[in-house]
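A protein chain is absent from this complex, but the other protein chains hold their places.
Chain nomenclature is as follows: A, B, C, D and E, assigned in order of appearance, with residue numbering initiated at 1 for each chain independently.
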């Protein structure tokens, strides 16, 4: 029987850790680890909304993803130094923003913005799915903070939890949560963003240099559901602990 | 019974046209129309490959998507004037490139690049799916051109045809090929890139501000297959005509 | 006797076509063709004026010229991807704007802006003169649109028509409307922008790598007048047709 | 009789000064003054040519024009800080380069480049014509330097002198060498670049917000010829003095 | 007696921690903490040197400093998104590079580059001095790695250790290692980079909005020496432990 290089079963996630309160300035700050992939996810509350949304009375949620230069196996160059953001960074930032906007009622924020920053400290495959899963925990903490600060018009603006996982076909087998070693040679690669209410938020499947039948897509989606269930459980467990910092009004 | 604003049935494409030989300088040049959406798709052959591919003996295929400022209902600002490419442009350019690379054997090109340019002259929803479908026809013409010029090591480097279509849930109904009026208020939106061999290349489904059950995903994929079948037929019909320009060696 | 490669007499224009209503979103949209040179010219009305003009009560007219990557014989790189606009693009955009501002009373617009976009779909010499000539027709349509929308304080803000043509010395002969094949080896090259009132708006003559006597300049200006007369006639003919779209208030 | 604010006759230049050897590092360095307009023009010789010219055996000449922030009546912002070059700067840089390439045989340079830098220290109208006239003197010095260094294959690569002057219609009168006060309200404005062989290099006439008859164009060209004659005389006088620095091989 | 908000004596450092092997891809990776200030410092070895150094046979060492958006009390915007690097970032990156180049013999590297990346995860004053002190430890690890890989021509290219500390005048008192709360209201602020051989590498003292006598400078330098001594001790202690990862050739 073919086994994975790291000894996992095909439908097994890597060790998952969410460390809340990883840094102290943002309202939510989480270090998420999917095996060797480590992403610092923060949720900062800033006043005001983008120009096109002003006067609507609605808040906004935006996300920025970035890879530290030394996060990859070979050092990659810094986008601020190059003076422009690459297509991959743009694409993932937009995906994270869309995914997290699916769970929050922005009307409750008033004209304020939650900025999610997902900075990859170490990359080993699945950085975007780790970022989404971790950003949800940071967002939940920011909501707790805003609630304590009495800055929400609706006390529970989050309608569900959000998590994401990668699945793919590697060595002809459908596998869950691909590390870099598998991801770089996968025949098909899919990222699935789901809610703990059992629905889907975003599905992106791609066969770079290959194509795949509908049956494979179905098998990948089944496998992803196994992974997101476990992620929701891990999120629930860690969020059962009290807010890691000092809440406004606490004393 | 609810009908669509333009009178179509839910599973009906807009009128589809591919005009080959739309301009004369590039090896392939196609104006593709999905109803009021019109995209000029060209395939230009240039010598050399990107730095990271040099010395491999393999060719490359890349794509750039762009919206002319006056293509949209309200004029949008020009990205060259702003000095940077937006996230949406980046994301679609990458999608087109990945999609078309799925059908071509780049080894046959030697170290040459095919650049696909998809410039939207008029936008009415589905510009990325029209672009992919039209780019395939331009690519097929460029391959014919290269073959006549005896610049291919393999006489038939295309393994299949590629087409793409949008599907979505609008007014609670699963619909095919959304125009702007439907796209802008769709609850779920999905783009499906497929091959005429019956396989999938890329699936991107998203529920901005909403989520959707697996059953909806299945219904959307079924509906997309109806659309791509008709697109393959239209591509075959138009490509049955001779190459629209003068081939090298012809006289 | 020396004849031109395309069989034209020295003082003969290439076939000239203006297609109004080429696209439907902008108030004016014209495809202009000078032989194989094809430029899409649109006139879009947007609210507001640039900062330095605010509070003046006056409108503004601006122009942006751009070459699609596949418009040239060899594909040229996209300025949005390079992140900056080249000197040639800047220079032509400014020329188009200055030229068209010569015929319009901007006070009639109030603090609104007309943006002229001239995108070259196919280049075969004379793109800037085709752009100016086509932009005038798009502007005339935009004015018709604004008048119907009752957004003009003066019902006829256009004081004259504007057209432009290139002239040059090729093979020692003064010639009208140079295609790329002549333009690229012309000893002297001149662009003349004129009004149908018989006056000049802009004259740019240059002898790259050569110089020319005053007598040549005079002969070039005479030749240009022949060309602009025919262009005004073609503009008048096409503008005699009704507005190609639906005017505000029409029903 | 209408007189000019500075007391000059209509066909009179402002006081013209060329100071050679203004700085010591470049092969040619000239401060040119047209009245209160002062431009530092330098000619630097650098190894190599732009990529598109490599392997041709030919040299190249390029020019960059720039306005110091405090050169204008109101401080203008610095283009390096804005991160992009404006259209006007681009346009003038290109004009200076084209103009000076008209007098030099680039084959004599081998694959080397002469970079002309024209930095405006103080602006009072006519900065581009002063820049061209001063750049010629700097270029002549650079040629003397290269000849002494035995780096020219042809001992006299300059075929003529180049000078430029502005002319315009102000208060209904044709006038020579407009200062800012006249330039800013001129009805027609023309820049003429000429050679001391009596030929023209570049003619740019424009009527921003106005148009002009052919007769005016003729009068402007006549007036310009008066001005360039005097500029050639001034250039000859100053260049009759020895090279202002130390020539290679001198001791 | 005035005491500091955090209870420290004037000449007392905050708790200092160096965590080696913080991430695993770079040859050296250190999390340095000066109290609440936390900086991830990595040393990556890349092939080749900058163009101006090619062919010299010498290596190079460069540094890039960056602040994560959520590192500061109020979220700051991301420089890659703004498309340019700010002056402060530039200044600190250059300081770190100069400081670390003082301790290494670049000839030993051959034509290879060590890139130091200092990314601030959390900022509370003294980020540049923490970065320099941590970068030294990462550099020491990278040197150990290169030595094991037999890529050094000199087995001990480091001539000394480097550390840095901030000192300042706050509330009229000379104090060591200022946190943000003190730094933001310091009358004089100085950063001192020193070697464990007792010499200085860089001294930058500034009195923004104030000036200071020479005697104050002397007192600040005395105080800094107290701080750097303790930092060298901490570096020595942590570097006494074995290399935290797997060395080439180890098994």
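Just so it is clear, a residue touches a chain if its C-beta (ideal position, glycine included) is under 8 Å from a C-beta of that chain, and two chains touch if they have at least 3 such contacts.
Just so it is clear, the model here is predicted, and its values are computed rather than measured.
K.L.:
What are the shown chains that the omitted chain is in contact with?
P.N.:
D, E
K.L.:
Among D:16, D:32, D:49 or D:71, which residue is in touch with the absent chain?
P.N.:
Checking each option in D:16, D:32, D:49 or D:71, the one touching the absent chain turns out to be D:71.
K.L.:
Considering the entire assembly, which residues of subunit D contact the chain that has been omitted?
P.N.:
Considering the whole complex, subunit D reaches the absent chain at 23-26, 29, 36, 38, 40, 42, 44, 46, 64, 66, 68-75, 78-85, 89, 115, 117, 119, 121-123.
K.L.:
By the contact criterion defined above, which parts of subunit E meet the unshown chain? Give residue numbers in ascending order.
P.N.:
On the side of subunit E, residues 84-88, 90-91, 93-94, 98, 101-102, 160, 190, 195, 197-214, 217, 221 touch the unshown chain.
Heads up, the rule we're going with is that only the chains that are shown with their structure count from here on.
K.L.:
Can you give me the shortest step count from subunit D to subunit E, moving only between touching chains?
P.N.:
So the least number of steps between the two chains is 4.
K.L.:
Would you mind checking the shortest number of contact hops between subunit A and subunit C?
P.N.:
The least step count works out to 2.
K.L.:
Report the chain pair from A-B, C-D or B-C that duplicates the A-E interface, where duplication means over half of the contact pairs agree by residue number.
P.N.:
B-C
K.L.:
Would you kindly tell me how far, in whole Å, the mean C-alpha position of subunit D lies from that of subunit B?
P.N.:
Centre separation, subunit B to subunit D: 50 Å.
K.L.:
Provide the C-alpha centroid distance between subunit A and subunit B, rounded to the nearest whole angstrom.
P.N.:
So the centre of subunit A lies 29 Å away from the centre of subunit B.
K.L.:
Give, as an integer number of Å, the spacing between the C-alpha centres of subunit D and subunit A.
P.N.:
59
K.L.:
Hunt down the residues of subunit E that sit against at least two other chains at once, touch-wise.
P.N.:
Only 83-84 qualify.
K.L.:
Taking touching chains as linked, do they make an open path (line), a single closed cycle (ring), a hub with spokes (star), an all-linked set (complete), or other?
P.N.:
The chain contacts form an open line.
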